[in-house]
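Apart from one protein chain that is not included, each protein chain of the complex appears where it belongs.
Order of writing sets the chain letters: A and B. Residues in each chain are counted from 1.
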């Protein structure tokens, strides 16, 4: 299989511990797309939502304008289940974890940016996790080329759009959300490209955390 | 004894079956439950279908209405899907506004319609910028026993194939729409998408067509939507334990096979309905 393995990501950056009130917070910027994430917890849980053997995770997406719609609900579900798989929530039974994702600006690859911001915020909150995860969006344009981390313009011109969450331990696919039709070969290529791109993001996670702890080393 | 074991340790109970490559209801790991289809069950709808996958029962009704096209797409009509999970179908759903599961399912059906091009939206246009069809696809679950998404997509596709719309012309002089109820046309179905759901047990064992109980115990769920040309329309995996590319490939291969089975089923039922007339 001839695969072009040189994913190009837009310049990305992040800052942890940006907010004073939440227990963990992070901003994540990919090109012009920017998301702010805040985590509260482990905190007291409502009796109706209490789970006896693990923590209850709630994910809330706040769009830039207007109220959250059905699309946001579906994305909340994807992000929640991804975080649940990464978190060791059995270590904090009968407590609540709340993750709030605020869109600052959307210029494509928003779901991937949500995931990256969420992961950085969870790291910042110091919640126990079995692995990290990152989000990567791939667009397949009309010529069949794969573009990683597309902008809104590139998303519009694309024939298919695939977003994956990759885990840091085995580099496998944790979450997948797609739009448009594509062949099996294209899917496997996109997964391979995303896995490659995830290396860069995980290295970035490590560098940012190192930078954060450099003061007290 | 077995019943007690099942209640006390449901996960262990399932594991002991999976170890033997079978499931508590007697199925193999890669086996779907018996799927039945009934077309045209609602007389008042323009198209309808009832699907049963095991105990899971889903009914889809299509209501076509005339409306003005949206400003950004004057040459196409639109399709509005909605999935309803009433308290009737399972004790886990409460009355009131749609819960997260219903909203996620509605979004999933909308995404499948969008991604697969099941109907070309241009075909729904009657007069550019003036008049078009809106298809309200209401999907309701009557009995919830897992694998809702597969049932929804089969019901939707069968109902769309069953739908007949009256012919509409625009009178040039009065500029009003005239509907000819005598002359009915079928919708042009562009693609035939089929969904196949998988659930992952203990991060490793993959089973198809999970029941509600299996869904609750599994560590990840995944739905693959393919069309008749074996292209993927959707790979929906909302989190859960991670899967390698090879495992995904196995699931896709199974989904392609399932597409053939479902197409055969729909064709057979369509034929039998025609024969009766």
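Quick note on the criterion: contacts are C-beta pairs under 8 Å (C-beta built on N, C-alpha and C of every residue); 3 or more make two chains touch, one makes a residue touch a chain.
Basically, contacts and distances are computed from a predicted model.
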item: Protein name (UniProt record) of the chain left out of view, among "Recombination hotspot-binding protein", "Ubiquitin-conjugating enzyme E2 1", "Exosome complex component RRP40" or "Glutaredoxin-related protein 5, mitochondrial"; value: "Exosome complex component RRP40"
item: Chains in view touching the one left out; value: A
item: Touch with the omitted chain, as defined above, among A:132, A:147, A:174 or A:187; value: A:132
item: Sites on chain A contacted by the missing partner chain, in the whole complex; value: 17, 23-24, 41-45, 86, 88, 91-96, 123-132, 167-170, 205-206, 209-210, 212-213, 215-217
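Keep this in mind: only the chains that are shown with their structure count from here on.
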item: Residue ranges of chain A in contact with chain B within the complex; value: 70-71, 73-74, 76-85, 160, 162, 165-167, 170, 172-184, 187-188, 191-192
item: Interface residues, chain B side, partner chain A - complex; value: 100, 103-104, 106-108, 110-111, 114-117, 219-220, 222, 227, 230-245, 248-249, 252
